[in-house]
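Have a look at this one.
One protein chain is absent from this view; the other protein chains keep their places.
Let's turn to chain A:
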Amino acid sequence: MNMQPISGGFSNAPLQSATAFRAVLQAMSRPGLWQAIDGAAPPAPLSQASGALILTLADPNTPVHLAGTLDCDAVRGWITFHTGAPLVAAQDADFAVGAWDDLQPLDRFAIGTPEYPDRAATLIIELDGVPAANARLTGPGIDGEITAFCPGDRPTAFPLGLDLILTDGARIMGLPRSTGLEFL
């Protein structure tokens, strides 16, 4: 029997998901700053950070879209076993996970409606190492301005837009729709 889907979850979900959530909350409220997040050991190619994010935020109420190489049996089985989240196409997703290129085109994802801008997808973008800063970030959560790496621009018509979480190994960086991006 293949035991891989069963291992790699939180060993103490209430405490570990609380710690992981604080990392996400910090990431989204302080765009451009990297936060450590761990506790999950998902199967490759899913990163530790993405695994922890999914364990913390996804459940049967939140459709998840897997893009590119992440859309494999090992990752599908792990997410299904640990969260029960339905795996869906891009346009139906609350959360989408993948490399930047695999998630394109971004206009497939929900960006909310004027009455309910919260009904927008959150994209979890897997990076393999973080290149040098290439963008100037401004807006809520940023004291003045900060430079950081951003894989590219995203469709935003504030208050509508996509909220991004970049992952690299066991750390995350938030890029909410409220952040102004100026590529250098």
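Everything that follows uses one rule, which is that a residue touches a chain if its C-beta (ideal position, glycine included) is under 8 Å from a C-beta of that chain, and two chains touch if they have at least 3 such contacts; residues count from 1.
Just so we're on the same page, contacts and distances are computed from a predicted model.
K.L.:
So which of "Ribonucleoside-diphosphate reductase subunit beta", "Alpha-D-ribose 1-methylphosphonate 5-phosphate C-P lyase", "Ferredoxin-type protein NapG" or "Amino acid ABC transporter permease" is the UniProt name of the chain that got left out?
P.N.:
Options "Ribonucleoside-diphosphate reductase subunit beta", "Alpha-D-ribose 1-methylphosphonate 5-phosphate C-P lyase", "Ferredoxin-type protein NapG" or "Amino acid ABC transporter permease" considered; the missing chain's recorded name is "Alpha-D-ribose 1-methylphosphonate 5-phosphate C-P lyase".
K.L.:
Which residue, A:65, A:154 or A:177, contacts the hidden chain when the whole complex is considered?
P.N.:
A:177
K.L.:
Using the touch definition up top, pick the residue from A:57, A:96, A:125 or A:166 that touches the left-out chain.
P.N.:
A:57
K.L.:
Of the residues A:21, A:81 or A:149, I need the one that contacts the missing chain.
P.N.:
Once the missing chain is taken into account, the touching residue is A:21.
K.L.:
Quickly run down the residues of chain A that touch the omitted chain.
P.N.:
On the side of chain A, residues 13-15, 17-19, 21-22, 24-26, 28-30, 56-59, 61-62, 94, 113-118, 120, 122, 139-144, 158-159, 163, 176-178 touch the unshown chain.
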